[in-house]
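Left out: one protein chain. Kept in place: all the others.
Letters A and B name the chains as they come in the text, with residue numbers starting at 1 for each one.
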Amino acid sequence: MSIEVRGVSKSFGKFAALRDVNLKVAPGELVALLGPSGSGKTTLLRIIAGLEFADDAGGGPVAPAGAPRVGFVFQHYALFRHMTVFENIAFGLRVRPKATRPSDAKIRERVLELLRLIQLDSLAGRYPSQLSGGQRQRVALARALAIEPEVLLLDEPFGALDAKVRQGLRRWLRKLHDEIHMTTILVTHDQDEALEVADRIVVMNQGRIEQVGTPEEVFHRPANEFVMDFLGSVNLFHARAEGGQERRVFVRPHDMEIGHQAQSDSSVRAVVKRIHAAGPMVKVELESEIGETLQVEMPHERYGVLGLKVGADVYVSPRESKVFFEDYSI
Amino acid sequence: MKWRVLLVGLTVLFLSLFLLVPLAAILVEALRKGAGAYVRALLDPDAMVAIRLTLLCASIAVVASVIFGICAAWAVTRFRFPGKSLLLTFIDLPFAVSPVVAGLLMVLVFGGQGWLGPLHLGVLFATPGIILATIFVSFPFVARELIPLMQEQGTEEEEAALLLGASGWQTFVRITLPKIKWGLLYGVILANARAMGEFGAVSVVSGHIRGRTNTIPLHVEILYNEYNFVAAFAVASLLALLALATLGAKALLEWKLRRDAEAAQREAGA
Partner (left out) sequence: MARGNKNATIIPGFGLTLGVTVAWLSALVLVPLVLLFVRTTALSWPKFVEIVTDERAVASYKLTLGCALAAASLNAVMGSIIAWTLVRVEFPGRRLLDAVVDLPFALPTAVSGIALTAVYSRNGWIGQALGFPVAFTPLGIMVALTFIGLPFVVRTLQPAIEDLDPGVEEAAGILGASRMQTFFRVIAPALLPSLITGFALAFSRALGEYGSVIFISGNMPLRTEITPLLIVTKLEQFDYAGATALGAVQLTASFLMLFSINLVQWWTARKTGVR
């Protein structure tokens, strides 16, 4: 089922959480709403779920607002703490009106099937307080799936988990989505999560959508400074253009090259300040002639060839840079 | 070390002088003339009427407190609306008002020259008046327990239930009620203690008709003023036992509520 949001605004008192947002999600797509806290991504998700209503109904209703078949997963799980895992998952089936309620045997069958799906079949009798965070979030997901939703909405589902568990669940979620192909919207503030899991990413900031695109598009062709900055670290240069006016040039750390000689006229002289060699990439922090701090990332092989030391004088040259002509600020 | 002994000494001394000794005095005075006199005082027909009336009033007042408390807590903790803090002040008002003034208010509304006086509803100096006065002084207890509790518990579980297709009533009964049951019981116990023991407000509206409109506290007063001290303290000892039971239940529930809160905190932190 597809989702369409047209002209949605929402304010809490004087704070504008959403300003005229438009969004279309295709059937079977996994879309991530990505943005810093306060960007309106959770509010948008809650409006899509029907948990809250947009300010004016003028822009037309948000599909499928209020429709019963929405599966929603909360950041803090919102498991029913006085019910077992089994009863949590069965809840959505048990509260159906008598006419449409499945028999106890059918409910049992469905719950066990979901328990197998989330690989927690042995924990059906446990209470939420007896589970780990990752297990709880899987139960929350199973509970949402039990009612066979047409749309799955996930609000920072891995936000409260530690890094390791998070990575595992992330991959598991992507695999699950590939199997069941349900229209899914995921809210996150973690760009790695969005880049890894989503088919498309919606970058949000201050109640507005900044860019919509595939992970490759938003990462490699960011629409503006905000998107560029939010999707990874970035170096900022103040360059002078031909007309004499100042331009802001953005370069990602892995798009910078360090050499002992100047490679082009855009090379900058800098001093190595710090080297972090632990990790998949070597991170070098430098200070340019005019006192700007620069970050450069390179593979270990390149680092070995260069033989960098703290205090060394080097030249830094951008391989690929971005200049945004439209001034981003509001 | 010296400080500690001094602190504990002062605490024990003060609490004894003001709380423990008077409490002990009730039981001693009640049994001064032996168990026979004690039992006779309780089995006296007027005492039995007072006990029955008190139980009736208290049960109605407790139900009223529960209904009001749940409605008020739901409205206040689940929705944003203007005038909320004013509403909260009004909920607390019966505690700030002297019980005598509470009784006076009933007289002004239902009394002979009162606002509804011409209707001759037969409220004042009769059971309905006593019930109303009791409700007035005890209704905020449940709301006051539930509001902070439900505020802290938040609405996510309810939202989850509603999105899973549960109706509002199903959500309340299956999700909210199990979460607030101890807090609710705590409020009920406090409301009950106040309802059974209320003196000032009830005294103003009851008319003190012996064997008809006397509650247990009013019966105690009459016996005491007749210098029938043994009987007065015997009947009073019933209320003292109720108070002790209330304190015991309160301590137990506080322990349970604290444990639940800690469990919820652990859950959120995990």
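The rule is simple: a contact is a pair of C-beta atoms (placed from the backbone, for glycine too) under 8 Å apart; a residue touches a chain by one contact, two chains touch by 3 or more.
Keep in mind the model is a prediction, meaning the values are calculated, not measured.
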Of B:123, B:162 or B:184, the one touching the omitted chain in the full complex: B:162
Where the missing chain touches chain B, by residue: 4, 7-8, 10-12, 14-15, 17-23, 25-26, 29, 67-68, 70-72, 74-76, 78-81, 87, 89-94, 96-101, 103-109, 111, 113, 115, 132, 135-136, 139, 155, 158-159, 162-163, 168, 172, 190, 193, 196-200, 203-204, 216-218, 220-221, 224, 229, 232-233, 236, 239-240, 242-244, 246-248, 250-251
Residues in chain A touching the chain absent from view: 11, 50-53, 55-57, 66
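As a working rule, only the chains that are shown with their structure count from here on.
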Chain B contact footprint on chain A (complex, rising order): 49-51, 68, 70-72, 74, 76, 78-82, 91-92, 95-96, 128-129, 132-133, 136, 143-144, 146-147, 160
Residues of chain B that touch chain A when the two form their complex: 156-157, 159-161, 163-167, 170, 174-175, 178-179, 263-264, 266-268, 270
